[in-house]
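Here the complex is missing a single protein chain, while all its other protein chains stay put.
We call the chains A, B and C, going by the order they appear; numbering starts again at 1 in every chain.
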Amino acid sequence: MSVVTSRASDPVVTIGGETANPVSRKVPIVFTAVTVIAVLAAISARSGDTAFRFTRSSADPTQLPEMHLPVCPTLWVIAVLLAVGTLFAWRRLLVRRKVPMWLVAVYGTLAVIGFLVWAGVGHAIPLVGLLGGALSLAVPLVYGALAGVIGERVGVVNIAIEAQLLSGAFTAAIVSSVTKQPLLALPAAMVTGMLVGMVLAAFSLKYLVDQVIVGVVLNVLVIGLTSFLYSQVLVPHADQLNTPVRLDALPIPLLSDIPVIGPVFFRQTIVVYLMYVAVAVVAAGLFRTRWGLRLRAVGEHPKAADTVGIKVISTRLWNVALAGAIAGLGGTFFTIGSGIAFNKQMTAGMGYIALAAVIFGKWHPIKATLAALLFGFASNLQNTLSVIGSPVPSEFMLMLPYVVTILAVAGLVGKSRAPAASGKPYVKG
Amino acid sequence: MKLELREITKRFGALVANDRISLAVEPGEIHALLGENGAGKSTLMNVLYGLYASDSGEILLDGVPQRFTGPGDAMAAGIGMVHQHFMLVPCFTVAENVMLGHEATRFGGFLNLDAARDKVREIADRFGFDLDPDALVEDLPVGVQQRVEIIKALSRDAKVLVFDEPTAVLTPQETDELMGIMRQLRDSGAAIVFITHKLREVREVADRITVIRLGKVVGEASPTATNAELASLMVGRAVELIVHKNPPRLGEVGLAVSELTVIDHHGTHVVKNVSFEVRRGEILAIAGVQGNGQTELTEALLGLQKHVRGSIRLDGVEVSGQSVRHLLDAGVGFVPEDRNEDGLVGDFSVAENLMLDRAHGEPFVKAGSVQQRKLMEFARSKVAEFDVRTQGIDEHVKFLSGGNQQKVVIARELSRELRLLVAAQPTRGVDVGSVEFIHEQIVAARDAGVPVVVVSTELDEVSALADRIMVMYGGHIVGIVPGATSRSDLGLMMAGERMTEGAAA
Amino acid sequence: MNESSRRMQRVLREITTGSALVPVFAILLAMIVGAVMIAATNVDVQETSGYFFSRPGDCLLAIWQAVSGAYTSLFQGAIYNFDAGNFTDGIRPLTDTLTNATPLIAGGLGVALAFRVGLFNIGGQGQMLIAASVAGWIGFSFNLPPVVHLLVALLGGLAGGAVWGGLVGILKARTGAHEVIVTIMLNYVAFYLVSWMLRTPGLLQAPGSSNPQSPPEAANAILPKIFGPGYSTHFGLVFALLATAVVWWILVRSGLGFQFRAVGFNPRAARVAGINVSRMYVYALLISASLLGLAGVSQVLGTVNTGFTSTIDAGLGFDAITVALLGRSTPIGTLLAALLFGAFRAGGYSMQAVNQVPIEIVLVVQSLIVLFIAAPPLVRSIFRLPDPRRIRDQGLRLRRTKKAGVSA
Partner (left out) sequence: GQAPTSATNPAAATSAAVAGFKPCMVSDSGGFDDKSFNQLGYEGLVAAASQLGVKPVAVRSNAVTDFAPNLTNLVSQKCSLIVSVGYSLADATIASAKANSSVNYVSIDDTLDADHDGKTDIPNAKPIIFDTSQAAFLAGYAAAAYSKTKVVGTFGGMNLPTVSIFMDGFKQGVDYYNTKKGATVKVVGWNGKDGSFTGGFEANLAAQNTAQSLIDQNVDVLLPVGGPIYKSAAAAIRAAGRPIALIGVDADITKTDPSVADITLTSIQKGIDVGTKAAALAAGAGSFDPTPFVGTLANSGVSIAPFYDYESKLPAGTITDLDVLKSSIISGSVKVTSYLSK
């Protein structure tokens, strides 16, 4: 008898002892397409320069000169780099390995720069404005996405993000107008967001109403209520109730002086800084703490959690409430965060986009944040390009962020798996 | 700690799952609970563990009445339970699963995973398990998951331990290991409730036996009772424990597999260049410890695996690469290993589940319409024929007990015109009476000239059914041996030792 | 026990335990909340409440008048107008309700069908817009014989919706892209696409006009009025009812529907049973989107046939979700829910015109109704209806059977 554990005659390709991956052709194919487009762009490019501006105003502490890139040569350089990346991706495919994430990121950045150079001929691309706007469009999305991630991770589908953002925006406007203390508006908005979350939790956990129903209905309900109160109360008493005091930007010493990065990230209001904190805390909390472990257990396998003595219903309740508070905080960005008075439906479907970011980000706080940022970037790219004048009809420019999202989801992200018990009520026997 | 259940009654609607059941378990005792599928064993244990609230009755620990509002209370009182359906979070690691609910933390609620790993290693060492604390549970074979479940229960130092069918997915060696653990625990003074359908185990390890039928205690038995006695007490009639089967009348080669390789979604090669044949009228049993490629092999036979190389021929026709539907239509019967996930739609009625794999055409769908009357007749006859215990054919399958669910799957797969039957763990969790029946059905299919592939970790089952036995280890075929091969030889092969040089393809 | 006697028992039990009353009480409860809002916004109530303590009767009377007035007009705008004098005029509100319900029936069915396959189709807006544009374009740019023109436009619209939804299905099947993301995004894409076509001469814009609006539909392409020219109800209703029957047949009786439901409940088991899951997703989205397309078509060829704008969907894509959910994703339930919502829409107009009640109240009342109906225990405890906990498993079972789990 001889002991057989593995056989040398194994015909299968394995590399370095690692297991081989059954092909994802998506990335190489997308790369190839992008490279072809880049080459076409380089061939057809108009001659001229595209300027990149690194400072927003002459008041910025660090002044950098504009960088002028000649369009044709730059595009050729980029096209060649992209081609190299594409070859690399195909090579990886041949040896059945994944294209590393950093390469995708570098590739994407190069492609975007190429696009800016191509589209901005004869104009200046204000980098700070472009990135800063992207961030500010993403802020409520990030908050909303965090709320969505927490909700789904604990097993409650949070469709009511829109309602939570809107109620937060509403409360913040009123509290800040009445007290003239925008800082007071933050906890107030969190409380209203939390209330919406509690209603969601109460109906879906206590009365076992389908979570999607409650979420959808809460959105309608909150839109109805805030619009009602807006036209009945806020409009007639706009002076007292709807002149929100804006949060001041608080530049962070030193950090805010870094060129480009500084003004974009560190010359912001407290709502934005709280967002950084929230993302970090939720990401670390979910995967490294007892809170996160229990929360995820309840969302993946509530019965298993129950059998080890975790109270499923109350875990869900409090975390959905927490999620509501986070989204409520995000809602403040619409009003006191940007200095706009409340008006009807001012969240304009952002809650649904945040929901998309949750899924796009595969229920992971960091990835969802990146998804929100991508959306913000595409939106603001649209703004910048339509301002400097684009030959494409404005409606098509406005489609850009949505199309980019679809392409990204279909082309790069693909299948994603929700937490197993998300959306399912927990009923004890 | 002494456990006493007094007059426990639990109803599910009209159904009385536990009818005034009383049970006492002394410290230092292994108390076996026997009963056919749906007798109410798990229900009783779930009441004990605080998962279900009983309608009446009392739970006493050391004579003190307890009030459990949830498992948390039961655990605090010193009760631990290994559940019939694993209570593990699939996307957590072993260590995370074990620590869940009583996590060791550092400052700020951060998890102390090192402590959890040490705990896992410590318990695993104590009982001689081999377990990587950082493995993801979903990647583990079922047998190993069972160990995790056991470690989970042990990690809390429970004084009363409930094992609800822990051996259903274990190999003989693993089962022996577990019984050793149970004896160890008993000797250290724990009160143990042990539920199983395998009479051999009961007689080997139990100190006392209580038998439940239709929610009532029908009697006690001594561990010295014979298998036949125990079986008839459980089922209420005499049970044949040996499958009567004639020598095979071998026909032509029905299934021919050559150089088959299967790559799973992680890119791991789980079946490696495997070749074998099954003739018409023959049962080939695939034995092996869970996770050695059997599951993937059977799935490949039904076209469920995406990345497959090599050839699969059915009656000489190449079928690899065909759609599942095509293979089903071509006459492949398939009993999946995991009936809940793969074999049944829990929210469908019994009748609907019986037509699940024939939803696209004759005989149940004509001109696009489901033939309700035909389906109902069919369902009634199958429920009667396979003795499925249900409140009606429109009962949702998820409300059936495990064994009865299994019968629904078997009934469905055996009621088609078959050219190949692939059955994975066909009697997992099924009571002795039903095992007998299911085995008879499989043998009948073979006698009708169908080539049969049975995958089982249960050596009794393998021996009972197999005309030939193929043992897999690490994705390879270790050997193909005659049906009469001894348990001990099989056990060695299952550990990767090759019996017959060159028998493997 | 045989099936029919069990069914009888269940019906009996629903009546004796007050389950049948739950929807009634849910509506009542929501309307009480609505009444508070109506009273609070009423000018007379505000005025009289200023001196409530010196003459409370004034205030109470004002409240009564405000609330009863509003709900009377709601009723008279939705069901029957007693002030009209004769029956032919009095019944007109009911026909308006039917008109308003028409797109909700079709759209609700679309969302419901997708739900049953485990898909959440939030893309109603986009699918309606595309369908309406195609149908509208066929309707105004050709000269075809009667009936033919209508049918071609109708089918064109359904196809348009189906393409827009099928795109989602194909992306999901091919790349695994989640339908929730794609449908949300495609709503915006459709909106901007249609907006652009409407302001581009030669596409959808009315010739000679500079407004982003299409020309009126040709007479032959217009859905005829069912009850004659005096009533708004058009043949879209017939198509919507037909669709209800078809969807009922698909879901309850057909082999395809069986596969749909299997996929909705347990895609893994469905796959093992030989059902091509991705194909079912594509089929389901095709059907779902053509139903939403029907909603769009009925808008553009029936309700607003004088030319359309990019708001022709009128938020119905989202209302359809609520309707489907209220109807528990069953065809009959959806039909009833759509009628209820249609009545609120119709009644809302007259409530606003007659009593100057802010239109948002209707939105609030509607959503509360959905919440309350979906939570029978809450309604029971508020109205102290008998609690059927004794037979609780049956209730659970009922609830569980109705829906495939949808996780978004």
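Quick notes on this structure:
Assume a residue touches a chain if its C-beta (ideal position, glycine included) is under 8 Å from a C-beta of that chain, and two chains touch if they have at least 3 such contacts.
Treat the numbers as computed from the prediction; the structure is a model and nothing was measured.
In the entire assembly, the chain absent from the figure touches the shown chains A, C. Only one residue from C:Ser141, C:Thr175 or C:Gln213 touches the chain missing from this view: C:Gln213.
The residue touching the chain not shown here, chosen from C:Thr41, C:Gln299 or C:Ser367, is C:Gln299.
Counting over the whole complex, subunit A has residues 53, 56-57, 59, 124, 126, 128-130, 132-133, 136-137, 140, 230-231, 235, 243, 246, 249, 333-334, 338-341, 343-348, 350, 379-380, 383-384, 386-389, 393-395, 398 touching the chain that is not drawn.
If you put the missing chain back, the residues of subunit C touching it would be 50-51, 54-55, 58, 77, 96, 192, 195, 199, 207-213, 216, 232, 299, 303-304, 306-309, 311-315, 346, 349-350, 352-354, 356, 359.
Simple rule for what comes next: only the chains that are shown with their structure count from here on.
Of all chains, B has its CA centroid at the greatest distance from the CA centroid of subunit A. Per-chain CA centroids place subunit B at a distance of 46 Å from subunit C.
Subunit C has its Cα centroid 31 Å from the Cα centroid of subunit A.
Multi-chain contact residues of subunit B (touching two or more other chains) are listed as 12.
In subunit A, no residue touches two or more other chains. In the complex of the two chains, the subunit C residues touching subunit B come out as 1-3, 6, 249, 253-256, 258-259, 261-262, 265-266, 268-276, 391-394, 397, 400-401, 404. Across the complex, subunit C meets subunit A through its residues 37, 40-41, 120, 122, 171, 174-178, 180-182, 184-186, 188-189, 192-193, 195-196, 200, 318, 321-322, 325-326, 358, 360-361, 363-364, 366-368, 370-371, 374-378, 396, 399, 403, 405-408. Interface residues of subunit B facing subunit A in the complex, by the touch rule stated above, are 12, 46, 49, 51-53, 70-73, 75-76, 81, 83, 86-92, 96-97, 99-103, 105, 108-111, 152, 261, 263, 265-269, 272-273, 306-307, 473-474, 476, 478, 492, 496-499, 501, 504.
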